[in-house]
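One chain of protein is taken out of this complex; the other chains stay put.
We just call them A and B in the order they show up, numbering each chain from 1.
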Amino acid sequence: MNDTSTTDRPGPSPAGPPREQGATSPENRRGVLDVLARFQGVLVPIVALLVAFAIGAALIRLQGVNPAFAYTTLFRDALLTESGLLRTLQKATPLILSGLAVVIGLRVGLFNIGAQGQLLWGAIGAAYVGVHLAGAPAVVILPAALLAGIACGAVWAGIAGLLKAYRGVHEVISTIMLNSVAAGVIDWLVSFPLKEPGQSIPRSSAIDPAAELSNLGFVPVGFVVALALAGLIAWILRRTTAGFRFDTVGANRDAAHYAGIRIPLVVTAAMCASGALAGLGGAIETLGVVGRYETGSSAGLGFDGITIALLARANPLATIPAALLVGVLRSGAAGLQFETGIQPEVVDVLLAVTLLLVSIPVLARVLFGRRARDGVSLTSGWGS
Amino acid sequence: MGFVRANRTGLAVALAVVVAAYVAYAVDGTLTSSLLGFAWSFAVPLVLAALVGVLGERSGVINIGIEGQMLGSAFVAFFAAALSGSMLLGALAGMGTGLLLGAFLAWTTVKWRMDQIIAGVVLNIVATGLTSFFYVQGFTLPQVMPSIEVPLLSSIPLFGPVFFTGGPFSLFAIVAVLVIWFGLFHTRWGLRTRAVGEHPHAADTAGVDVVRLRLLNVTLAGLLAGAAGAYLSMEASSTFERGFTAGRGFLALAIMIFGAWHPGKAMLAALFFGLMSGAAAQLQASRVVDIPEQFVNLLPYVLTLVVLAVAAGRVRPPAAAGEPFVKGDA
Partner (left out) sequence: MTERLLQLRGVTKHYGPVRANHDISLHVDRGEVVALLGENGAGKSTLVKQIFGLVTPDAGEIVVKGDTRPISGPSDAIARGIGMVHQHFQLVPVMTVTENIVLGHEPISGGRVDLPAARARVQELSDRYGLAVDPDAEIADLPVGTQQRVEILKALSRDVDLLILDEPTAVLTPQETDELLRVMRELAESGTSVVFITHKLREVLAAADRVYVLRGGQQVGEVATADVDEAGLAELMVGRSVVLRVEKDPAAPGEEVLAVEGLHVADDRGLPAVADLSLSVRAGEIVGLAGVEGNGQRELVEAIAGMRRPTGGRIHLRGDGTTQGGASGAVGEVDLTRARPDRARAAGVGHVPEDRERHGLVGSFSIADNLVLNRFTHRLFARRGVRNRAAIDDNATRLREQFDIRSAGIHTRAGALSGGNKQKIVVARELSARPRLLMAAQPTRGVDVGSIEFIHSQVVAARDAGAGVLLVSAELDEVLSLSDRVLVIHDGHIVAEVDPATIDRAEIGRLMAGGRRDAQALADEWGAGGEKQGPAH
């Protein structure tokens, strides 16, 4: 794109070539900014986060709590105790996976808002196998339960993929609708057919102990799996023909058609892959954390995936730090509420402000002026 | 006469609906009235929100953030009314919030050319985060929303009590449909708006200020989202809860597509959704069929998917919807 910043300035520009504008600032300062501008992808989220923490501090102060104490409590609770660290990593695991799910979609130009519903299906699918294959050895039941979660998530997302590829239904609407349908159907499942006998609250029976995912010290196995998958997906996108297909469809559909790529197939495959990742996140949540399916236990994990993918700018490896950040905040929020009475929803505000500042191009422009790159444009309109 | 010719199908459908309604009314008056009443109260926020989508997309801006705009407005309307003790103040605050959130979407997408889908989703997340944090239990509205009877029209059998007797926001929805309908297809503003949504560069070279018109339309559409939100927390109910809008902003987008980006057809589509939900609830309540309660509540969402699967490929969105406008880039 040409220099667009000059065209949106209304009215006449003063005579004289615009190049001289840059020359008025000191030479060395420009050099530093040029170098910094190259690291925009990292610097913008950090500055955004700092601003969000400042705003959060003001809100905490309004509630009569010392912000420094609140933040210390939050981070100590999430990172500096062994149980806290375990909880943080447990929280980060489905977040990495749902973040990856959204990233895969974005690379093909699809905005999968439905990681939440896919994750729920993964959780219930794993729970079903974990309960009904009880008695089978761990080498059978554990992989079977994980695969069930993956398959459930993939099928659920595949519905949106097919609707997009063959009926032109925009995935943002379809996945939101599917989220609601998933929540309702699964609520019915654990209220009636899969309900734990004798219980009044809607939840499934506990899974067979053989299906439980253990921890390696304070590192959950699921977390290691999530890290490995982030690496694998980064490799697939960079180095394989499948990744090239994904990126080509995402960057230019017409050129993809010209190049002989079957777009409906790629769109459906990407949605299925996306749903499989989210489903795996749900399965790990069931098998490694909750031990059964319980309504409300995975609330919001899928939506945090959107935040994480956008913070990571659709880069699979960057979902790891982004998910860890969200995991720390979510994990520490409970301790924060216990010690200070601040509502855990303060984390939603922190994340919302960060996401806002990362997404709108204003922060990059304030920081880097004309060197700022334009924001990501990854999604498609109604038509295609 | 031109009007009749241009809207043949819509008018035929509307006429058939009216006739069917009166036939049903003759058979079972109470049931028909209550069903239609339920349908309309279900449809009001959807109509208003669909109009938000229509205004945006007709001028070339996709608004995925309607949900967040409604949620924010419902929240502010409720708490402003509860804290000030004035329903009027609450309603105004709600609509003002909608306007503000409309302006937010307008500036990020039109001025700064941010990806429209991402901007809308971010708006939703921000609205969800802020309303969740500031939500406090235990507040109530000072009074119920007063009901207004439109002279003459309200005495029409069946339709009068349903459409022309009700709270200010229900009546506002009908006025909004008519005004936007007329505006889009018969006024200078409408011609220019449609041109901007179909081919912004053509409008630009004809001397139309594309950026200003888009900013104006998307911002003013926020006012309607504000009304939809305030309707939910002040008129349809007297409460607010976290995630209160429950996906209605997205249902509205489906209704907008089903209604082919046309205000009148969108209203019919919303009523159709309302009738379906009402009928299902009625069937379940009267134990005609035994469907679990969860499934009845899911009906609008499933219906949306079905409707989109059938309709999305057949209707044509405004050609420039979703594309940022860069001057001179023709």
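Throughout what follows, a contact is a pair of C-beta atoms (placed from the backbone, for glycine too) under 8 Å apart; a residue touches a chain by one contact, two chains touch by 3 or more.
As the structure is a computational prediction, the values presented were derived from the model and not from experiment.
Engineer: Just to verify: which one of B:35, B:203, B:260 or B:321 makes contact with the chain not shown?
Structural biologist: B:203
Engineer: Can you say which of A:39, A:166 or A:258 touches the chain missing from this structure?
Structural biologist: In the full complex, the listed residue that touches the missing chain is A:258.
Engineer: Can you tell me which of A:55, A:85 or A:242 touches the chain that was removed from the display?
Structural biologist: Here the residue in touch with the unshown chain is A:242.
Engineer: Can you list where subunit A touches the absent chain?
Structural biologist: 2-3, 6-7, 9-13, 15-19, 239-242, 244, 247-248, 251-252, 254-255, 257-262
Engineer: For the chain that got dropped from the picture, name the residues of subunit B it touches.
Structural biologist: 186-188, 190-192, 194-195, 198-199, 201-209, 319, 327-328, 330
By definition in this document, only the chains that are shown with their structure count from here on.
Engineer: Distance-wise, how many Å sit between the C-alpha centres of subunit A and subunit B, to the nearest whole number?
Structural biologist: 29
Engineer: Sort out for me which residues of subunit A touch subunit B in the complex.
Structural biologist: Going through subunit A, the ones touching subunit B are 1, 4, 7-8, 59, 111, 113, 163, 167-170, 172-174, 176-181, 184-185, 187-188, 191-192, 303, 306-307, 310, 343, 345-346, 348-349, 351-353, 355-356, 359-362, 374-383.
Engineer: Any idea which subunit B residues touch subunit A in the complex?
Structural biologist: Residues 62, 64, 108, 111-115, 117-119, 121-122, 125-126, 128-130, 132-133, 135, 211, 246-247, 250, 253-254, 257, 292, 294-295, 297-298, 301-302, 304-305, 308-310, 312-313, 317, 321-323, 326-329.
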